[in-house]
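What follows is a single structure, and I will ask about it in a moment.
Of the protein chains in this complex, one is absent; all others appear in place.
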Amino acid sequence: MSQLSDRAYSLFEEQQKIRGIDVEVVKRKMKSLKIETPSWGYGDSGTRFKVFKKVGVPRDPYEKFEDAAVVNQLTGACPTVAIHIPWDKVENFGALKSHAESLGLKIGAVNPNVFQEDEYMLGSVTNADPEIRRKALNHLIECVDIMKEVGSDILSLWFADGTNYPGQGHIRQRKQWLQEALDQTYKKLTPEMRMLIEYKFFEPGFYHTDLADWGMSFNAASKLGPQAEVLVDTGHHAQGTNVEHIVAYLLDEGKLGGFHFNSRKYADDDLIVGTTNPYELFLIFYQILDALAYGDDRARRSAENIAYMIDQSHSIEPKIPAMIRSVLNIQTQYAKALLINHEELQEAQRKNDVLGAEHAIRSAYEIDVTPLLVSIREEQGIPHDPMRAYLDSDYSKKIEARGVGGSSW
Amino acid sequence: MSQLSDRAYSLFEEQQKIRGIDVEVVKRKMKSLKIETPSWGYGDSGTRFKVFKKVGVPRDPYEKFEDAAVVNQLTGACPTVAIHIPWDKVENFGALKSHAESLGLKIGAVNPNVFQEDEYMLGSVTNADPEIRRKALNHLIECVDIMKEVGSDILSLWFADGTNYPGQGHIRQRKQWLQEALDQTYKKLTPEMRMLIEYKFFEPGFYHTDLADWGMSFNAASKLGPQAEVLVDTGHHAQGTNVEHIVAYLLDEGKLGGFHFNSRKYADDDLIVGTTNPYELFLIFYQILDALAYGDDRARRSAENIAYMIDQSHSIEPKIPAMIRSVLNIQTQYAKALLINHEELQEAQRKNDVLGAEHAIRSAYEIDVTPLLVSIREEQGIPHDPMRAYLDSDYSKKIEARGVGGSSW
Amino acid sequence: MSQLSDRAYSLFEEQQKIRGIDVEVVKRKMKSLKIETPSWGYGDSGTRFKVFKKVGVPRDPYEKFEDAAVVNQLTGACPTVAIHIPWDKVENFGALKSHAESLGLKIGAVNPNVFQEDEYMLGSVTNADPEIRRKALNHLIECVDIMKEVGSDILSLWFADGTNYPGQGHIRQRKQWLQEALDQTYKKLTPEMRMLIEYKFFEPGFYHTDLADWGMSFNAASKLGPQAEVLVDTGHHAQGTNVEHIVAYLLDEGKLGGFHFNSRKYADDDLIVGTTNPYELFLIFYQILDALAYGDDRARRSAENIAYMIDQSHSIEPKIPAMIRSVLNIQTQYAKALLINHEELQEAQRKNDVLGAEHAIRSAYEIDVTPLLVSIREEQGIPHDPMRAYLDSDYSKKIEARGVGGSSW
Partner (left out) sequence: MSQLSDRAYSLFEEQQKIRGIDVEVVKRKMKSLKIETPSWGYGDSGTRFKVFKKVGVPRDPYEKFEDAAVVNQLTGACPTVAIHIPWDKVENFGALKSHAESLGLKIGAVNPNVFQEDEYMLGSVTNADPEIRRKALNHLIECVDIMKEVGSDILSLWFADGTNYPGQGHIRQRKQWLQEALDQTYKKLTPEMRMLIEYKFFEPGFYHTDLADWGMSFNAASKLGPQAEVLVDTGHHAQGTNVEHIVAYLLDEGKLGGFHFNSRKYADDDLIVGTTNPYELFLIFYQILDALAYGDDRARRSAENIAYMIDQSHSIEPKIPAMIRSVLNIQTQYAKALLINHEELQEAQRKNDVLGAEHAIRSAYEIDVTPLLVSIREEQGIPHDPMRAYLDSDYSKKIEARGVGGSSW
């Protein structure tokens, strides 16, 4: 480290000591934070108005893994990659797995896609047509098979199912069909597999979404059994929703399976996580760290097994830099949350000291964690500034040879 | 009936026959619709900026029941009245009960109040102070005792508990305290009693509400047992929330206990039900009628036992007319929902005929049900136009003698 | 008319007479209501997740006009069709114009498109790159030329310009660039042309939209001059926004140019107008009719010249039926609004009779206007039920020959 950053770090360390924070513990926890990047985050995506095609976008799943490997090398934090079927369908999944491993990666969550084939226009597992429901179920089960092939232990389920108009679908009937499909799929899981059930407030259904909120996913998962849990996509809530409350609630119930991280101001904007309201991300991590430290067995186990996954649509951003920034943003807020002094906070809570408790939270948030992150990267042997390192790298030039016209999604 | 309304009714009847609707069945169902009015809806209430005091507002619980009796006489639909403790606390609940009965009324839901005493500023059953939690619990149990005295079978629970700032309260701990209080209270219920658990998105808590959405109330109720159900206040949701979806969902789970009806455009505006988006109210009734007709045992039983209650804050309206209008609005939308041809609708749903299904719903909504309602009132021996009848009545003048300065809430 | 509908109509007429409504006046006003359908509403469109391709979708602008002609014939209300450039760009606009006229149609608003070419990814008229701004401006001016060729008098402007991240763009600078482009374009208008300036709360910009609300469009239009006015897209507002208030406001300022009608529950859902909250549409028409009857010269002229245009995305619906339904929904709410007794309403307003005024509005809304609409269609020589007529027509079969793969948008 440079002399300046040395001084910054040693000052940081002393300040934290005074605050009662053990920096070595913080570092250890930081190093164990792993974030899964999605294969589709490296491809072109856009809005309904236009998908702008970029130079250098990977042309197949293999190239997506190569990009993901670069992100992992530069951040040291992204050893797994989520795949989407059929976007990442290949002849030979064993070969894809080997390719990943040769790059230092593993395949993470498998995401079935039951919303892009023509039959699914009016629903997949909740379609009124039993043939379509069957087709969708078969695809879910196919994905469990793929999980076995690629060594994945997470089935990550998002359904676009919903309706656009009152009366269009029979809501209770659809609810039951959905549960049946989940049930059939759940039975196919091997014991080490988990099924994460995502919910979404709206879009593409503009009247109702069959799994519209955490309560519906939670209830569905509860009926299935211990291997089913809820997946929280940070952008899938109504305006004003207190997402960290939901996180705390699910942890307390032992049912928080993972996150799809992204950022939003309006709808499901799918922007880079931590760019709209970074404080919210910090508060989510506060709830998780609290459950890890003070939760009962159920809450703690749930917190320990959270799958931290990014799910964004990089409509205008260069893909690899967007992913690096996302990882850095998560690390920043996680680091800040690790600096909360829980004893001080809980003391204020016990005394009903509103301003004291709020201050205990926010004073951690206001700390600049750059010295900490640089020190950790130094210890990990990765660049102090992964973004700068990427922009200066040969890789960022090399991929230009791919030209325009890579994978959408 | 006048000649014109006779013709209108006979035309209505013929038209419905052609549509496949049996008007006699509709009438029978309409007559059995009972709506509970709240004692506090007859008192003065307002916004945080001002409670405007009105002439003629009842000065005690006894006068509130007198007003409620007028609403019941004119509409034929409001035989029960919800009470709020301590707003309606009287020396002798037996006397209040007798008073109600002498007016043709019964006491409906009992609503504990654990938000207006100084101790509750930072929470009642979730307060960090165990003494305050105990006090709140005792009040809940006191209300169960009052239920026995007044012959009520519904304990209607709303908690103002929540926080204003991140960190102010320990969310998971508060969740557990809440469940403990519910659990202790539930144990006091006699077998014929039900506990309805309300949720609210925000206010007075502006960071988090301990029971923030249907999922939290539902989960709490599920843990308690069959006598606990969810209470849906139509104004307690995030913007855009599909309330009828929640209604359908809870019915399918057999856990919809009742409604607090009111209307909102922004927050918990507590306006007269059916004035902001009357179509939403109609769609709620569609889901209920569908569950009654096509639900499994659990859904049907839940639908049959729904407690339809009004909960509004008449900040600027004369109280009794506001209540009459509320009842009429509910009747109007309920009547329209009874005109849905479910066979036609379900046929369109089965065929994935989006526009056909939407049309089946909305064409019922567009029907003018005035002839039907007038005919029913004729048969019930009540005024064709209850509002007009009230405005022309002596009662509306008589209460002026009460002067200004009646009960707040 | 059948005997039943004869009776329904004569009853309707008598009832309205009693209410003080002159049905002949209502009919005349109904007949003069013209609604412009958009060429792109006949093409395939969808969400960012998928554009589902339909059988029978028009393959070129000429076929779009053929479909639009059918809608006009069946409803008698849609003699003009909006076009989008370059979606509807043809070699010979004169030929397109003649084609339209041969079908009994005229070309309505011309809509430039400055959001789908690669250069526009980060903005068109507000792009930081002056070359791109110039290109966008040239397209706007090109569209004014096309207006001359096709005989259009409305330039309908929507800009997708905005940013996704704080700092991405220089907001004030972009505001100035936008005004400059509008100014340059405005200067090209001939005296009989109008420029309508649309605003949008968000999407595709997810941090800010350069023209985000009515205030920004209004201010831009005010600076330009009398030929510039505001275009209200009913789906382009924040949750809870009182759209009819904005309508009334703009009318009072003489600056309401037109509507893009559609329906939304969440974001810019672009569903069939009148399906989510039909009451809102009715209330919009109430404000317009009030301005027509009681406005000063400026307000009245503005109300008289409103361009009623549909702008929807029929993602799952068959296109022509979706358009017919849209027109019928508009007619229904317009008809109801025509039944408001303004004297009664204003009397209640003057007396601060809150419930009386609300009732004056809503009692008109509750009237079933089917007899009126049927009677008008009878007089116009068009089918009583345009939707039924279409579904039974040969045309609905004939277009199947077009196969799958028609125009997107």
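Residue numbering begins at 1 within each chain, and the chains themselves are lettered A, B and C in the order written.
Basically, contacts are C-beta pairs under 8 Å (C-beta built on N, C-alpha and C of every residue); 3 or more make two chains touch, one makes a residue touch a chain.
For clarity, every value in this text was computed on a predicted model and none was experimentally measured.
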| item | value |
| --- | --- |
| Option from B:22, B:145, B:203 or B:400 whose C-beta touches the chain left out | B:203 |
| Sole residue of A:22, A:145, A:368 or A:392 that reaches the chain not shown, by the stated touch rule | A:368 |
| Residue among C:20, C:94, C:166 or C:403 touching the omitted chain | C:166 |
| Residues from chain B at the interface with the omitted partner, ascending | 45-50, 52-53, 115-116, 118, 120-122, 160, 164-166, 201-204, 206-207, 239, 264-267, 269, 271-272, 275-276, 313, 315-316 |
| Absent chain, residues of chain C that touch it | 122, 127-129, 164-172, 175-176, 201-202, 207-208, 212-216, 218-219, 237-242, 244-245, 248-249, 251-253, 279, 283, 286-287, 290-291, 295, 299, 345-346, 348-352, 354, 357-358, 360-362 |
| Touch list for chain A against the chain that is not drawn | 4, 7-8, 11, 14-15, 18, 239-240, 242, 265-266, 272, 275-280, 316-318, 321-322, 325, 332, 354-355, 358-359, 362, 365-368, 370, 387 |
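Following the convention adopted for this analysis, only the chains that are shown with their structure count from here on.
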| item | value |
| --- | --- |
| Self-contact between copies chain A and chain C, residue sets same or different by half | same |
| Of all residues in chain C, the ones touching two or more other chains | 239, 265-266, 272, 275-276, 316 |
